[in-house]
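Notes to accompany the following structure.
Only one protein chain is missing from this complex, and each of the others stays in its spot.
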Amino acid sequence: MGYLDGFKVTLRKWAGVHTDTGRRLTMEYPEEVRPKPERFHGRHVLNRYDDGMEKCIGCELCAGVCPANCIYVRGADNDPDDPTSPGERFGYVYEINYLRCIHCDLCVEACPTEAITESKLFEFAFTDRNDAIYTKAELVVDDDGRPQQLPWENWSGGFDPAADTSGWMRATSPSGNAEFEGLVAWATELGYGTRDAELGQVADVPADEQPETPDEGGH
Amino acid sequence: MARLNADNVALAERIIARYPKPRSALIPLCHLAQEQDGWLSEEAMAHIAELIDCTPAQVLGTASFYEMFKLHPVGRYCVNVCTNISCQLLGGEELLEHAEETLGVRSGGTTEDGMFTLEDVECVAACTEAPAVQVNYRYFHRLDTEAFDELISALRAGELEDSVPPHGTLAKVRQELDGDRVANITAPQDQSKPVWIERAEAAARSGGDDS
Partner (left out) sequence: MSDAPKTTDAPKTDAPKTDAPNTGESPKPIEITDPVEINVDGEQLTVQNGELLIDACERNGTYIPRFCYHPRMNPVGMCRMCLVEVDSGRGPALQPSCMIPVSADMSVDTTSDAVAKVQDGVLEFLLANHPLDCPVCDKGGECPLQDQTYAYGPGESRFVEEKRHYAKPISLSETVYMDRERCILCDRCTRFADEVAGDPLIHFINRGSSTEVNTFPDQPFSSYFSGNTVQICPVGALTAKPFRFKARPWDLTVKESTCTRCSVGCRITVESSRDEVLRYQGVDSDSVNWSWLCDKGRFGFEAYNSPQRLREPLVRDAEGELAPVRWSEALGLAADQIRRAIESRGPASVAVIGGARSTNEGAYAWAKLAKTVIGTDNCDAQLGDGLPAEAVLGLSGLTIDELCAPGGTVLWLGPDPLEELPVLQLRLRHAVINDGVRIVEVGSRVTGLRDLVAQRIAARPGETPGVLRQLFETAPASGDTGLATAAALLREAGDDLRVVVGRPNLAESEDVVLESISVLRSSVPGARFMTALGRANVRGAIEAGLAPGLAPGGVSLSNAAVSDAWSTVPAETGSGSAGILEAAAAGRIDVLVLLGADPISDFPDRSLARRALAATPTVISVAPLLDASAAEARIVLASAAFGEVDGTTTNLEGRVTAVTQKVNPPGTARPDWSIASELAVRIDPAVELGRSAAALAEEMWSLSDAYAELAERPESPSGPEGVLCSAGHALELPATPDVELPAPDSYSLRLVIARKLYDGGTLLAASDSSAGLADDAVALLNPADAAPLGVQNATRVKLTSANGNVTLPARADDSVQRGVVVVHHNLAGADARSLVAAGDTVCDVRAEVA
C-alpha cells in the first residue's frame, strides 16, 4: 500500500484546513481574500482636492515617464469660470491601457500634484479590449473619495480605503520642507484632500531626532 | 486726457528740431504733455509717438520708467514726503502719517478736490534739512506737523502760486537758444567739429580771452 503514502500530505493538509493548525496555503478564494502587502500595486485612481477639484493638471509627466507607454494625457485650458483643476491647465484626456500597464508606479513618482496614485485593486478581467483602456471618467475617485467600481472589477473582498491603498515610496517631503529631502517614507494615499507630513517628516521634530524610516507600513 | 494742442504741437516741432534724431525728443515731449494736462495720458503718448516716428509702446516704455511722469491723473500739487534714512530718523514717517491724516488720503492717493497727491519718496537729497518735503519738486525743509499744516493751507489759499507752479510745469523745454548755442544737431555720421569747439578754437586763434 506504499502508494497511499503519497496521500499523507494531502490528508494532513486537509485536516489542517479544519483544525487551522496546519500550515495552510490554500484559501477559499474568492470567498476569502488574502490581505495584500503594503506595497502592492493595483490599478490607478485620479485623486481630487477637498473642494472636489481634480488634482491632475495634464502635465503628462506620467505619460513621459511610463516605460510601457500605456498612459495618454492631453491638457487643455481651464475655463476660468468653471475650472476643473486649480490653475491654468487640466487633464482633458487621461487614459491608461491596462493591457500594457506593468504597475511599476513610476507615474506616481513623477506626478507633481499627487493626482495619480495606485489602489490595490487588481481583480479585473475584460471581454472587450476597449474596456482595458480606463478613461478619465473611470479613474477619477468618486464623491466619497473611493475608486469607482467598474462592472468587470471584482471587489468581493470589499474596499477599505486605508488597507486597499497602495503604499508608495516618497523621497521628498509633501510639506515641501527641505530639511526632509532624502528621508524616505511610505505613504498610502488615495481619495480626497492634501496629505499630512509623512512619518519621520514631522516639521517640529529636528531631523536627527526623527524616528527611523520604517520598512513597511504607512500611517 | 488729450493730445497736444496746436500751440504745443508747434513747440514740439521746435523741440524735435533741436536733436539729430526725432526720437531724442521723447522725454522733453513727455514733459510738454505733462505740463499741458498735469499728467501723461495715453492719447498724449500716442500723439508723441506720431510726432517722433516711433510706436506708442516705446513712448510708454520710456515714460513708465521715470517716476516723475505720472501716468494717472494727479492733483495740482504733488506732495512728496521723504521717508529715507535721514528724514526717517528725524520724523519723516510721522510726518507722512500726519500728512495722510491732514489730507485724508493714503500715500499715493489724490484728495477729492484734486488739489493734492500725497506720495512717500526715497531720498530727495536734502538730508541736512530733514525731514524734507517736496511740493511739485520744490523743497520745504525741516517741517514739523504744524509747519506742514501751514504749508498745506498756504497752498490751498494760493499764497505760493509764484514759487510752486501747478504740477507738470517745467521751464527747460521752453528754452529757446540762439542758433550757435544749440547743441550740435548734426547726425553723428555727418558731424565734423562741434560748434562750441570751433568757437573755442576761434577764440584761441584771435588771441584774446573774449569769452
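A few remarks follow.
Going by the order they are written in, the chains are A and B; count residues from 1 in each one.
Here is the rule we use: a residue touches a chain if its C-beta (ideal position, glycine included) is under 8 Å from a C-beta of that chain, and two chains touch if they have at least 3 such contacts.
Small disclaimer: the values here were computed from a predicted structure and weren't measured.
Judged over the whole assembly, touch between the missing chain and the shown ones holds for A, B. Here one chain is not drawn; of A:Gly42, A:Gly75 or A:Gly167, the residue touching it is A:Gly75. Among the residues B:Ile15, B:Leu60 or B:Val105, only B:Leu60 touches the chain that is left out of the figure.
Interface note: of A:Lys13, A:Lys36, A:Arg89 or A:Lys136, the residue touching the hidden chain in the full complex is A:Arg89.
Within subunit A, the residues in touch with the undisplayed chain are 57-61, 63-64, 74-77, 87-89, 112-113, 178, 181-182. Subunit B meets the missing chain through residues 42, 45-46, 54-61, 64-67.
Here is the rule we use: only the chains that are shown with their structure count from here on.
Inter-chain centre distance (subunit A to subunit B, centres taken as mean C-alpha positions): 67 Å.
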